[in-house]
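As you look at this complex, bear in mind that one protein chain is not there, while each of the others sits in place.
Presenting chain A:
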Amino acid sequence: MERPAWAPRSIDISVPSVSRIYDYYLGGSHNFEVDREAARKAMGFMPGLPKIMQANRAFMRRAVRYAADEGITQFLDIGSGIPTFGNVHEVAQAAVPGARVVYVDHDPVAVAHSQAVLAGNEDADVAAADLRRPEEILASPQLERLIDLNRPVALLLVAILHFVEDADDPYGAVAELGKALAPGSLLILTHASYEGIPLPAERAAGAVDVYKDIRNPLIMRSREEIARFFEGYDMVEPGLVPMPLWRPDTAPEDEDPYAFSGFAGVGRTA
């Protein structure tokens, strides 16, 4: 078997992984002590971190349903992490039976776990690839098999772009993926930001430093910088907003204050 180009030389589970930390925030046990230690440390600075993750999940769920309502039946979720519950394929396939979903992650453990979860699901698959090399994503056999790029696709970049440093050209990567999308496709995106966090920025920076320490730096971007990812897209109402404000099902005032950290938006390709 060929060693995939993305695969690390070895897998070191003594190093924390952002997708397993994310799972821990969401109350899962798909994680190891190193992950939990890092998560607890970050939560020491920002106790509401799990609420942010939950808001991300809730937004994603609404956005996938919105996409399904718009007639979209193909979903490409990049940075999908460890599938726990309420995953894109569950939401999408519940809304549109036979909806096709391709997950992409560069964490080999997340990929292996996804494979296990998706075993037997003909319409969903996972590709091991990195957002920083969009051409590898577009050329992956899973995408080839499940997704017809001549028809609209919902491209999900939920809680992933804030892990791509400027040096790795996240805007270029998003633009390259966007070029591959047929008209009527949707870009569904959330991004961390100091804006909206109900804490002084110095305190939030403590949590950001935890990610720096585990060599997965968290890049906080301003609303303006995040809006640039949507260049060339028509923003779907209500535009780029804090997550709970994007087409809420319930009164946003019931939401935890942490849920308003960062931004979410959906854009449509012309």
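Please note the rule applied: a contact is a pair of C-beta atoms (placed from the backbone, for glycine too) under 8 Å apart; a residue touches a chain by one contact, two chains touch by 3 or more; residues count from 1.
Keep this in mind: contacts and distances are computed from a predicted model.
You can't see one chain of this complex, but its UniProt record names it "Cyclic Di-GMP phosphodiesterase RmdA", from the set "Peptide/nickel transport system permease protein", "cellulase", "Cyclic Di-GMP phosphodiesterase RmdA" or "Amino acid ABC transporter substrate-binding protein, PAAT family". Residues of chain A in touch with the missing chain: 1-4, 7-11, 13, 20, 25-32, 50, 53-54, 57-58, 60-61, 82, 85-86, 108-113, 115-116, 249-250, 254, 256.
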